[in-house]
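Yeah, one chain of the complex is gone here, protein chain that is, but the others are all in their spots.
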Amino acid sequence: MSIEAVKADKAASQENWEPKILVFACNWCTYAGADLAGLSRLQYPPNVRILRVPCSGRVNPQFVIRAFQKGIDGVLVAGCHPGDCHYATGNYFTRRRYLVMQRLLEFMGMDPARFQARWISGSEGPKFQQVVTQLTQDIKALGPNRKLRDME
Amino acid sequence: MKRVGVFICHCGTNIAHTVDCEKVAKTAAEFPHVVFSTDYKYMCSEPGQMVIKNAIKEHKLDRIVVASCSPRMHEPTFRKCMESAGLNPYLMEMANIREHCSWVHPDKEKGTEKAIDLVKMAVAKVVKNTPLTRSSIPIHKRALVIGGGIAGIQAALDIADAGYVVDIVEKEPSIGGRMAQVDKTFPTLDCSACILTPKMVDAAQHPNINLVTYSEIEKVEGYVGNFEVTIRHKARSVDVSKCTGCGTCWEKCPTKVASEFELGLGTRKAIYTPFPQAVPNKPVIDRDNCRYFKTGKCMVCQKLCPTGAVDYTQEDQLETIRYGAIVVATGFDLFDHSVYGEYGYGKYPDVITGLQFERLINASGPTAGKIKRPSDHKEPKTIVFIKCVGSRDEAKGKPYCSKTCCMYTAKHATLVKEKIKDSQAIVFYMDVRTPGKNYEEFYQRAVDEYGVQYVRGRVSKIYQKGDKLIVKGEDTLLGKQVEVEADMVVLATAMVARSDAGDLARKVGFSYDQHDFFTEAHPKLRPVETHTAGVYLAGACQGPKDIPDSVSQASAAAAKVCGLLSKNEMATEPIISAVNESICSGCGLCISICPYKAIDLKTITERVHGKMLERQVAAVNSGLCQGCGACTVACRSSALNLRGFTNEQILAEVDALCL
Amino acid sequence: MKTIVKSRLAELLQTMAQDFRVLVPVKSETVSQFVPWQEGLTVNLEGNTVLPPKDIFFPQTEKMYKFKVKGSSVDIEEFAEDVQKQVIFGIRSCDMQSIDCLDKVFLTKGYEDTFYKTKRDKTLLVALACTKPQDTCFCESLGLNPLEASGADIQVYDLGDALGFVAKTPEGEELLAKYASLFTEVNAVPQKVEGFNLKAEVAGIPEKLAKMFDHPIWDEVSQKCLGCGACAYLCPTCHCFDISGNVKADQGYKFRCWDCCMFSEYTRMAGGHNPRPSKKERVRNRFMHKLYYFQERYGQLLCTGCGRCIAKCPVGMDITAIIEKIKEAEV
Amino acid sequence: MSVSTADIKRINPLIPIRGKITKIVQETPDVKTFHVTTLDGQKPFIPLPGQLAMFSIPQVGEAMFSITSQGPHHLEMSIKEVGQLTRFLHEVEEGQECGIRGPYGNGFPIDYCKGKDLLFIGGGIGLAPVRSLINYCVENRKDFGKLTVVYGARSYADLVFKEDLFENWPKMENMEVFVTIDRPEEGWNGHVGFVPAYVEELNFSPMVTITCGPPIMIKFVLQSLAKMGFNDKDVITTLEMRMKCGIGKCGRCNIGSCYVCLDGPVFTLEQLKLLPPEY
Partner (left out) sequence: MNQHTVKMRELARELLSSGQVSLVLGWEKGNLWYKSPPVFISRVEDVEKLIFDEFCHNNLAKYLMDLVHHSGKIAVFVKGCDSRAINRLLQDNQIKREKLYIIGVPCPGLKDPDDAVGKKQGAEVKNSAKCATCSYPNPVVYDALLWETVPVNTTKAPVEELIAKLDSMTPDERYAYWTEQFSRCIRCFACRNVCPACNCRECCFDQAEPDWLGKANNLSENQFMQMTRAMHVAGRCIECGECERVCPMNIPLMAINKKVARDIAELFGECAAGLDLEKRPPLGHFDLNDPEKFM
């Protein structure tokens, strides 16, 4: 185990370790949903960082692996519900792509909770709150991610 | 090194209450490429924007990050601010530290920490931003309407009235469509032909409208503002320029065949117009049935034609015309009820569809408006109407509601009661849905004033017994079996998409749903547009609709077309995909993934080891691309990249967050 | 001759491991390579390793120095490298020859490569004589003696049940003396080497290649190459490297890593110009380098006849067949 | 532990010493000249004309550049924006710290040139390496015969070292400068045309020639010189290859058995003709 890994382990044992979670949010639904959560003052853990993309179909699986490589503890890809995609069909490709990706990550030994995908519409502020809260709890329970991580 | 300026907004206390803005600004000043960082009470205000503009000047900033509210709110504001400071508006990124941070995280320390991360991501991204500019494409001011039913006619008239040339392409010999087959219209019971025919004539006589009947769409190329449409003019065998529509030919033609217009209830000749009020009133020869075309003998029509208009040698002709916009209004078909064993698999002649019933009660129909049973031409006394035949039936039919059946069945039942005094009209229904102006009242009148009998329940079986049809079903309200001895049964069959709807959608290049109805760009906010820019929808081709809905959608589509054609050119989005041709292998996966058909293959020539060689690469049409970025993920070698959201930008954000 | 029965080899290695980092050839289910000795390992005395020992001195990825950025300032700091004295046990003649090649590259011609030298200087080489060449071996054709490696500190012979050790350098002498108690002095004659399956006649090849730069043979030879790096990365003599960096926010490090002349970006310049644009030029350069350029520059071939590339090339490229083709080519 | 300049140099040739960009001169729209010193304002090393330096911004990359000139306390490199590192360099400001190591390569054969008339032919950014020798000759004027410079670029804007071309060099004794641009443009009343044609037009008699420029220019210049009877061993050029180590180990800059970083970058035409044409 490298020094970083030991450090990470040590950090996990400390109460104050906080996971870092990356959310890829499509501009039209999930980003708007998160905005709505804000407007409604719906509190959720401050661990999530939203990265805005035009469509969930823009999220390249390589971005997700890269995030794990660079030390993220959990990733959420979120977009419009099927049928609601601003670009008509983007999320259908997202769905196919990440159904496969999810299984691949699991097959590689990732804990399934570390990578999730969800449909969150612009009106689902509470759902955004609930999803990221749950995700944060799941990942806190798992501790810091070391898998796929660049320890160099 | 770039020269990035970072501006942290307090939003009054909205942000500053739970985020230490000063600390965020101070921390951001240390980020790579950041040369200036400050915080201010209201960045979006006039003085706030002045802070930005002055800093740009003073510190020679070449790009900025504004950390404030959601970009969905003020992105345009700060882009304009950039522009007025002389910078490209796309060299600005926003960090959302209000909706995504201060408003949701009460812990100031953690909120501040998160705000710093969000700013860090935005800085990392903006460093990779490049100036983006809009370009424009010309708009050809001519519209095409596919389908000459009421929706197509209405759309064409509206567009034409606005001063644009519009062509209606109709595959039948006459315009008019389904509405021409209908007898009376609900809820007013005015005669369909009386309100439709004037519109057909208006269209025919309008100086801006060209009727292109008996023609079909062969091929559509190009894109918004510049569609190249190839139309197949089917051989009519009649020279339209000579024909006066006198009717001698179809009177004398010796061949009778079942009339499509009359839905098999009547006949027509081999040379025919589909119905008397046809527009144009010029016949076509049905070559499959014409004696001359089958045997080489006859030629009665040609001999008798006073103007010598009959021309057996005509061939299909292709014509390519350029259009700026396309309205698709191809209407619907009826569900084939022969899949239902309980209704007799379509074998009983006196079990007919609602549309056939329209022809039976129509004064110019096969029975001259007298209600007669198809089997023995007797007047039926007891008529059973069955609703939801094929609609709302996941198992054998369609899951959706056909929307019009409740009303036209009420209309039919009313008309039966009106025309046959001692008759009985019994309606089997699942629900009665009448959400339209004066619809519910109409239905109530049918029940209360005309005494139409409504039985809630499904029909389980119809069978022939002597000259009667025994209709067995259940009255679910009374909870008992019902059996009716009927003379005729009218099925309210579902409205379904045209059998060739999918072909047309693929030809023009827009999407359709699992039932082959055409898909609107957004179910609520863009109901008449398709995903393909410049292509609009009107009428029942988009989903079951009655006449008023079709007409209003047609006018809406026309308004969209006029809006487009009113411009000489159209600005294109700067956030679109771009191809790196040196990397692109031309595999074409992006083409199938693009929802807007914005990508094509093109051939390029390049010098390889001293030889000029050709190869294919993807090309993005800037007029069509909407910037979703789906193609960039389909492209394994990253030859496609989305401007404004490039791989480099997103990776920079990911990296910045993680480190 | 100092001998030790094979069953006591582990004991010897274990003892040595107290004073040195001892590297031994080990075969697992998937691969065979030199790994640091630890108790319980089985030394593979049959055949050579799939991976050559070059990474002991020239790791595939090697950190060079770290840096820290603050605004426009950049601090540069070396990694402190703590190199232990090490013994490589069981190197075959071919790989001994490759170390000679690497020494020439990294330690001569004007500059000494510090990273290589620090590790190389602290290494004792214990060579193991080959008696059973593998199907793909052809070192003999290149003038090597599979039984006697040049440059070894100690030469080990397989005597059947035992191994015989003969010191070839004072350092080797010292090493053997150090563990003398473990050895038994026996009069033994080393086994003879069996016949080679592959042969290559290299006499005159460099001279001939000097005239064959534009020869059509390269079109033919390169045709089936896939341009992967298997040959180069398994070759004990290939030594090309790249220098790259790993940056995390405001700090990072520079490292060097193996590179391969078969890769298109290897020679591609920032502006896009590539002196070796297609696989023909790249394949030509590879074989020219092995069989001519290196000879011209350093006086020996850059091939040791280990046969690893022949064994592992995905498309069966065979350097002995290519040598044969060169020999037969009309110039 | 941070290592002082001298230590690193002694210890490890692959590790750069820390340097600083003290001055940046915009030569053309895409060429800038960078003045580099050590952190304490000294010359990082003393190169011979024609030698190279590995110049790096560690977090971005490292690349080999010719040293176009040097002052008492600094080195100068003229760099065109072509890739990732150079793009970054074109954005930095004076004061930026960097890494530098060298000098590498053989440099121009000064002794051979001494006492002779010299012809310098450059095109575009290719004047940068040649300039190191021109400046040397100018500084040691008495050691050399007549100096002639023929230089061209695509346009006036693309001409590098305008001050030298139009001010400093023409004023020198027994030195002539001929400048040309590819296409006519407003305000330019000098020569118009490509360098090789201009060289032929000027009809020099054979002398020692130092040339550098884009490959296509070199190709035709060599033809022109051959026509005019120049001797292969008197035609000197300097080559550019992708390089990583600079010390003849990493492999990629080979032309035949030569390593450009070590055995080059300066070659006579006579030497080049013995090498495979793979550059």
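Order of writing sets the labels: A, B, C and D. Residues in every chain begin at 1.
Going forward, a residue touches a chain if its C-beta (ideal position, glycine included) is under 8 Å from a C-beta of that chain, and two chains touch if they have at least 3 such contacts.
Predicted, not measured: the structure shown is a model, and the values here were computed from it.
Note that of B:Leu504, B:Cys584, B:Ile599 or B:Val620, the residue touching the chain absent from this view is B:Cys584.
Touch with the chain omitted from the figure is made, among B:Leu318, B:Leu478, B:Ala571 or B:Leu613, by B:Leu613.
When the omitted chain is restored, the residue from A:Trp28, A:Tyr44, A:Phe93 or A:Phe128 that touches it is A:Phe93. The missing chain lies against subunit A, touching residues 61-62, 65-66, 69, 82-83, 89, 92-93, 95-112, 116-119, 147-152. Counting the whole complex, the residues of subunit C in touch with the unshown chain are 29-31, 50-51, 60-61, 134-136, 197-198, 220, 223-224, 226-230, 232-234, 242, 244, 246, 255, 257-260, 263-265, 279, 310-312, 314-318, 320-321. By the touch criterion stated above, the residues of subunit B touching the omitted chain are 513-514, 582-589, 592-593, 601, 611, 613, 615-616, 634, 636-639, 646-648, 651.
What we mean here is this: only the chains that are shown with their structure count from here on.
The chain occupying the central position, as judged from C-alpha centroids, is A. In terms of the distance between Cα centroids, subunit C is separated most widely from B. Subunit D has its Cα centroid 65 Å from the Cα centroid of subunit B. Taking each chain's centre as the average of its CA atoms, subunit A and subunit D sit 52 Å apart. Shared interface positions of subunit A, i.e. residues touching 2 or more other chains, are given as 70. Of all residues in subunit D, those that touch two or more other chains are 92-93, 96. Every residue of subunit B that touches subunit A in the complex is listed here, in rising order: 70-72, 96, 98-101, 103-107, 110-111, 113-114, 117-118, 121, 511, 519, 521-523, 531, 575, 593, 595-596, 626-630, 632-634, 642, 645, 647, 650-651, 653-655, 657-659.
By the touch criterion given at the top, residues 1-3, 8, 11-18, 57-59, 61-63, 82-86, 92-93, 95-99, 215, 240-242, 244-245, 247-252, 254-257, 262, 276, 278-279 of subunit D touch subunit C in their complex. Interface residues of subunit C, counted against subunit B in their complex, comprise 69, 71-72, 248-250, 277-278.
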